[in-house]
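Structure first, then comments.
A protein chain is absent from this complex, but the other protein chains hold their places.
Letters A and B name the chains as they come in the text, with residue numbers starting at 1 for each one.
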Amino acid sequence: MKISRHHTQGLAKGVIWVAAFSTLAVMFWILYQVLREGLPLLHPDFFIQAPRQMGRAGGIFPTIIGTIALTVVAIVIATPLGVGTAIFLQEYTRESGVSRVIRFGTDCLAGVPSIIFGLFGFVFFVIFLRMGWSILSGGLTLATMILPTIICTAEEAIKSVPYTYREVSFALGGTRWQTIRKMVLPNAFPGILTGVLLGVGRSVGETAAVILTAGSSFITPDSLFSPIRTMAVHFYILAREGISMEMAYATGAALILLILAINTVANWMMYRYAHKA
Amino acid sequence: MFSPIPKTSERKAISPEGTDEDMKRGKRSRWIYGVGLLLLAVFLPGCQRQHGGLSVVGSTSVEPFAEALAEEYMNQHSREKIFVQGGGSSAGIQAVRTGAAEVGMSSRNLMDSEKDLIAVPIIYDAIAVIVHRDNPLNDLTLNQIRKIFSAETTRWSELGGKNHPLTLVTREEGSGTREAFQKLIMGKKEISLGALVQDSNGAIRQVVADDRNAIGYISLGLVNDRVKALKIDGIEPNIENIQHHRYKIVRPFLFVFKSNPQGLAKDFLDYILSPAGQKLLVQEGLISMNPIPEPKKEARR
Partner (left out) sequence: MSKEKILEKSFLLIALSSISILALIAFFIFQQGIPLIWKVGLNSFLLGDRWFPSKESFGIFPMIVGSFWVTLGSLIVGVPLGVACAVFLCELIPPTIAMILRPMIQLLGAIPSVIYGFWGLIVLVPLIRDSFGGPGLSILAGSLVLGIMILPTIISISEDSLRALPRTYKEGALSLGATHWQTIWRVLLPSARSGIVASIILGMGRAIGETMAMIMILGNATQLPNSILSSARTLTTNIGIEMGYASGDHRQALFATGVVLFFIIMGLNSLALIISRKGRA
């Protein structure tokens, strides 16, 4: 019995509808569950207080500081390096041996698992450079992790600045650096910012590498050399130790909201960027 | 996306300061520099080489209690900072040796190679063998436990229960708790490779609380009403039996130092050994070290 192709189509589309719908439903349901349990527990106190009684009570203030500190260090280090690399690749060279090597390095770095970064950060920053478990060690390690992302998005952003912009600048007598500084970078800025925000998102969610390099102490840090616990690490520890499920859910909800905020800003920037003309 | 060539009407004369656009961009980059400077100002004071606090690193079994003690201590001495973190007994001892931390926490005795460090017992902790709270079993002999964890016994039916397979849960290699369990209970027998491994006492408790077929071991201080602690050879793991040496599966929590503790380390240690500190620990389920001689016999082979 030959099935008409219209029947095949109906069947196939039906299967895809079911598959896609249930997949998306499950994924959103995961978020919903954590938010449902955790959101009611979020009140201003939660964000301002420190954890008490081994995490059973109090809030997550030091972890918020930790997350911010770690992310700032990572961005401050990775952005100049990343944008600089992108500038070099796009503005100063053509496809050549050097650029191929650099791209290979970047691609490989992008694929390295986070636990390897954690091992590296531990043996290099914490032990070899004697920085100990600290914001600095953690931030530097995170910087190496987000570098490929920033290079990639910065390259795309710089590439998308039309060559004519540069032509105009050269025609007016500008040097290459002037052209980059005044024409290319400002126009590539939104794209670069998106890459930075992606890096921020990754830093916020990273756990394995952070535990190995920034420690897990959860009191408010007093210097760049203090160990800290980030929100993601705190969530992991709460969930594992089974100390307090409510706190775990609440921290998880806070984490999701933070990611949501970062992503929304990133999307809004891209939207504005695309509609700038 | 953008218009390719700036329209003629928009092109302004290039003055020394640049065009209007340049001025705006100049303002923006000035703003960025300003923010950057601000961040630097915030972080520069943090660039002192060492943070001004006490680092206490080591066993995850000791960690929550050390954190509670540190919290109390810092409540009373608000200008001091004590950073507590886990990483494991071995990592803590290493850290003390290399100077990365002032105090190490260990839930096992020092090995011979570590005997050059100073170890001070701060409290004692018993290890309890736990099962699901609805498990009909209440009591096991030491031999039975050994057979269970070495997978010689594989089903609950061999112990009088239903015909379900045993789910073993243990700590990871290198954990002080696991080592204590190995030394005090298993003796020469190996823990089965098929056992589930969890990286903290709390996680073991969680697994056992949810799985009717599970059996594991955790700090006595962490036993709650979601799991049941078994009697071993008829002896119940409670404070009285422990202090009278009837329940022998006990290990010390140690604070490890490179040399005689001074300054904040000494103050903190004094606080912990004081009645107030000991009371806090006992409240959390640990066992105080009133005159208890050291019968650290290994489990009989």
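To be clear about the criterion, a contact is a pair of C-beta atoms (placed from the backbone, for glycine too) under 8 Å apart; a residue touches a chain by one contact, two chains touch by 3 or more.
Since we're looking at a predicted model, the values are computed, not measured.
A.B. asks: Could you pull out which residues of chain B are in touch with the chain that's been left out?
C.D. replies: Given the touch definition above, chain B has residues 60, 86-91, 94, 165, 167, 172-175, 179, 182, 190, 192-199, 207, 210-211, 213-214 touching the missing chain.
A.B. asks: Extract the touching residues of chain A with respect to the undisplayed chain.
C.D. replies: Within chain A, the residues touching the omitted chain are 5-6, 8-9, 12-13, 15-17, 19-21, 23-24, 26-28, 30-31, 33-34, 80-81, 84-85, 87-89, 91-92, 98, 101-102, 104-109, 111-120, 122-124, 128, 144, 147-148, 151, 175-177, 201-202, 204-208, 211-212, 232, 235-236, 239-240, 248, 252, 255-256, 259-260, 262-263, 267.
One rule holds in what follows: only the chains that are shown with their structure count from here on.
A.B. asks: Roughly how far is chain A from chain B, centre to centre by C-alpha average, rounded to an integer in Å?
C.D. replies: Their C-alpha centroids are separated by 28 Å.
A.B. asks: For chain B, which residues count as touching chain A in their complex?
C.D. replies: Residues in contact with chain A: 1-6, 14, 18, 22, 25, 39, 43, 45-53, 55, 57, 64, 67-68, 70-71, 74, 81-87, 98, 100, 198-203, 205-206, 209.
A.B. asks: Considering only the defined contacts, which chain A positions touch chain B in the complex?
C.D. replies: That would be residues 52-54, 72, 76, 126-127, 130, 132-135, 160, 162, 164, 168, 172, 182, 186-187, 215-219, 221-227, 240-243, 274, 276-277 of chain A.
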